[in-house]
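Take this structure first; my questions come after.
With one protein chain held back, the other chains of the complex are shown just where they sit.
== chain A ==
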Amino acid sequence: MEIWRLPISASQRGKLISAGYTSLSSLSSISSSDLARELKVSETEAMDILKVALHSRGAETSNASCSIVDGAQSAWDMLHDEESLMHITTSSADLDNILGGGIHCKEVTEIGGVPGIGKTQLGIQIAINVQIPHDFGGLGGKAIYIDTEGSFMVERAFQIAEACIEDMSEYNRFLRKDFQECKINMKPEDILENIFYFRICSYTEQIALINYLDKFISEHKDVKVVVVDSVTFHFRQDFDDMALRTRVLTGMALKLMNLAKKFSLAVVLLNQATIKHTEGSFQLALALGDSWSHTCTNRIVLYWNGNERYAYIDKSPSLRSASAAYSVTVRGIRNSSSSCKRIKMM
């Protein structure tokens, strides 16, 4: 690794290079007082530079034993992690099937579609389903709902929460057949209390909030999903410099990915559809451009197929491309009524 890539300030870097230190190995055998003299900086500053260089160098040396390499994990260990991955159900068994169980934790999932297809509905359903207790196969966690457009309708969330509790009671009754145990102590108000709602009015607030989430989630460790509805709105206008927009969006996506991994939660980003001119014709595509489409781990497109709503896995590291039908009902997202499969009991 060269000096260029060290996370030190530009002037420190400049001084190192003009003093002749262009590679890390050249720094390995010098003491901090000598370095301070050569660079004409204070000794504490020289010590900091050496510390940074040592740390970076340590990460460089590739070694068979993983414990020496900082932050690496062997594929075998990762397999164990992947198998114990938690999912958040979407309440539609068909949709859960193609998703490999549901929305994955520790990953960023982008969901996009035309207006009225059900993005916000799915977002609200996920914010509620994350709260399903462990006894019913859920995560028992809380949700953060970041609303950039004002689409979150609290009465609808109440409606879906009510239906979720009814379904759990139904399941309880079916399985336990003990009418005493039927009563779930959850009320829709309790579910609404576990949704942290933020309303964003500009892209600056959006960036600031995503920066702040690290601290917020450290203080509220039971948050298991972050839903952003929609990630697009504030970035579709107000940006004359497209390159800046790409940099800001990429930075945001990286922070969200770090959040997902650090706190083992799911991040769901809702995106809008736009019209793109490709291959000589106009087609629908998700907004925010080509560079953005690389940043999210998973991408699901919601679309109309005849009279049905369908979800298509456009991009995923582990799932195959597949579509499934779903429907938006008064109780929330459910299997499409034309599907002849019965709803699977958990």
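By our rule, a residue touches a chain if its C-beta (ideal position, glycine included) is under 8 Å from a C-beta of that chain, and two chains touch if they have at least 3 such contacts; residues count from 1.
Just so it is clear, contacts and distances are computed from a predicted model.
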Choices "RNA 3'-terminal phosphate cyclase-like protein", "4-hydroxy-3-methoxy-5-polyprenylbenzoate decarboxylase", "Serine/threonine-protein phosphatase" or "RecA family profile 1 domain-containing protein" - which one is the UniProt name of the chain not shown: "RecA family profile 1 domain-containing protein"
Contacting the left-out chain in the complete assembly, out of A:22, A:211 or A:318: A:211
Touch criterion as defined above, residue of A:33, A:202 or A:258 at the omitted chain: A:202
Touch with the omitted chain, as defined above, among A:92, A:121, A:298 or A:335: A:121
Candidates A:27, A:273, A:296 or A:333 - the one touching the absent chain: A:273
Chain A, residues in touch with the chain not shown (by the definition above): 7-12, 48, 114-116, 120-121, 144-145, 149-159, 189, 192-205, 207-209, 211-212, 214-216, 230, 233-234, 236-238, 244, 247-248, 251, 272-276, 278, 281-285, 301, 303-308, 312, 314, 321, 329-330
